[in-house]
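One protein chain is absent from this view; the other protein chains keep their places.
Letters A and B name the chains as they come in the text, with residue numbers starting at 1 for each one.
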Amino acid sequence: MTNRPPDDELVERARGGDRRAFDLLVLRYQQRVANLVSRYVREPSETQDVTQEVFIKAYRALKGFRRDSAFYTWLYRIAINTAKNFLVAQSRRPPGSDLGVETAEQLGMGGRIRDYATPERELLSEEIATTIRAALDGLPEDLRTAITLRELEGMSYEEIAEAMSCPIGTVRSRIFRAREVIDKHLKPLLQP
Amino acid sequence: MPRLPAMTRGVEALPPAALMVMLLLAPQTGAGASANAEVKAALARMTQALHSLSYTGTFVYLHGDRLDTLRFSHTVHDGQELERLVSLNGVAREVHRDPTTVVCVMPDAKAVLVEKRIPATQLWPSLDVARLGQFYRLHTLGDSRVAGRVAQVVGIIPRDALRYGYRFYLDRETGLPLKTDLMNEEANPIEQIMFTSLGLHADVSGPEEDEGVPNGYRTVTQNAPQSDQKGVASQWVFRNLPVGFALHGHHHWADATGAQVEQLVLTDGLASVSVYVERSGSEGLQGAAHIGAVNAWGGRVADHQVTAVGEVPHGTVRQVAEALSPRPAGGDRND
Partner (left out) sequence: MSWEQREHLSSLLDGELDPATQDRVLGELNEDEGLRDLWGRYHLIGEVLRGEPVSHGVIAVADRVRKCLEEEPVMLSPRPRISIPRGLVHVGGWALAASVALLAIVSGPTLFRGAATPSTWLVRQEPPTPILYRDQSGVRWGVRRPEVESKLNSFLANHQAYSPVAGLKGMVSYATFARYDSGR
């Protein structure tokens, strides 16, 4: 069985107008794009806005994406350009020439001005990472090995099967069960 | 001491309290010359805001039982205006405009139409409010709230069924029209544009990177019209135009075969109709057509194809087109 890059199918569907396929791509890459953007943009709320914009631009430009390059490479370029443009627009703004933060808040439009990087949110991000790592450490060794080889080493199921001397079906099952155990701890954290 | 507006001059002798009440009332009822001045000031401010601010927004366009969504951005860089409009539902048509060019992208026809232009503000620096008053009732209609913001409402309501009017809801802070109604003579809105999101750019670094024209699209370029031939009368005159409409100017293009197309523009100061006159071999509209509130009427006059287009009621474009006739030899002036 060929190990096609998982993106191809989703990208093709998205190019054909399948917005839900694009949504899955966003879920796949949003953290990575946000990390990239945050190197340029300081405020977390702005990082999120710019990240959002990156994906919207990517969606609109999808027809022009040439399949000879990797999707993420293409997305990466869009992210860099978008973040840079944002910075340039920001830096050109003379101080005090905005309509005014006060005005927006007076009119009850203060939502956007609120700082999203509250201590609670930072704690939550940290808690997500801690929870996942703790759950990983608590896994039986065969599950932990399987998922580590997959996610950290990027090995295919076939390669893992060889490394662990077991059938591919067992690899598939172990990786899945590892994820299930971790997700049991993760899911409650993300409930609204 | 500032002079009082003309309307209240005659009441300077009244007790101050009564005078105060009148001054407070006057902007609300909007009667007379001071209302015209207020409307003029408000519209001037709106035009100024539309052309000098940089902003992006999404607006909904309500007409009939349809709702279309469009995204619009206007940026000013180095004193030059760049505008972009794209349809967000249905076919993604786009219009781009800069001071010299209009580009219309039509994916359904896989074509791009490029036209050289004269910027509209150069042609129409401001509304002639006094002239308008003959054909429209001009009001300020107090303040209203639109999308959580305070808006000044300004109405230009037609006095007859020959033209449409407008009702503008102008953001008090910026002057931008948050909502615009197209009005008939019964002061009923027949179409509406309303911004559902609108944001300002404090400063703009420069024109965005332009990705260019899509693969495989044809481009059709139309050069700027030859200069308005002032002093050279058109070979056409208009008889029996709808009340208030008069010739504003005329222009020529040469088509690919060298034949002339003449455009004559008529206006009542707000509404306008363009009449395009082509030689008789040309394909053209016969009878009526419309797209929303924009009407067109076509037919043959003296062996020419004549098409009238304008954001006016159906009867008006027809009357304008049918008013066209060749200038009689012997110098009957058209003015």
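Assume contacts are C-beta pairs under 8 Å (C-beta built on N, C-alpha and C of every residue); 3 or more make two chains touch, one makes a residue touch a chain.
Note that the structure is predicted; figures quoted are calculated from it, not measured.
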item: Touching the absent chain when the full complex is considered, from B:86, B:141, B:233 or B:301; value: B:86
item: Touching the absent chain when the full complex is considered, from B:234, B:274 or B:319; value: B:274
item: Candidate in contact with the missing chain, chosen from B:133, B:189 or B:284; value: B:284
item: Residue numbers in chain B that touch the chain omitted from display; value: 43, 46-47, 50-51, 54-61, 65-75, 83-97, 102-113, 115, 117-121, 123-124, 127, 146-149, 166, 171, 173-174, 176-178, 180, 193, 195-202, 204, 208-222, 248-249, 253, 255-257, 261, 263, 265, 267, 269-272, 274, 276, 278, 282-285, 289-294, 296, 307, 309-311
item: Sites on chain A contacted by the missing partner chain, in the whole complex; value: 1, 3-6, 9-10, 13, 15-17, 19-24, 26-28, 30-32, 34-35, 44-45, 47-53, 55-57, 59-64, 66, 85-86, 89-90, 93, 98-100, 103-104, 109, 111-112, 116-117, 121, 124-125, 128-129, 132-133, 136, 147-148, 150-152, 156-157, 172-173, 175-176, 179-180, 182-183, 186-187, 190
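In this section, only the chains that are shown with their structure count from here on.
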item: Inter-chain centre distance, chain A versus chain B - centres from mean C-alpha coordinates, in Å; value: 46
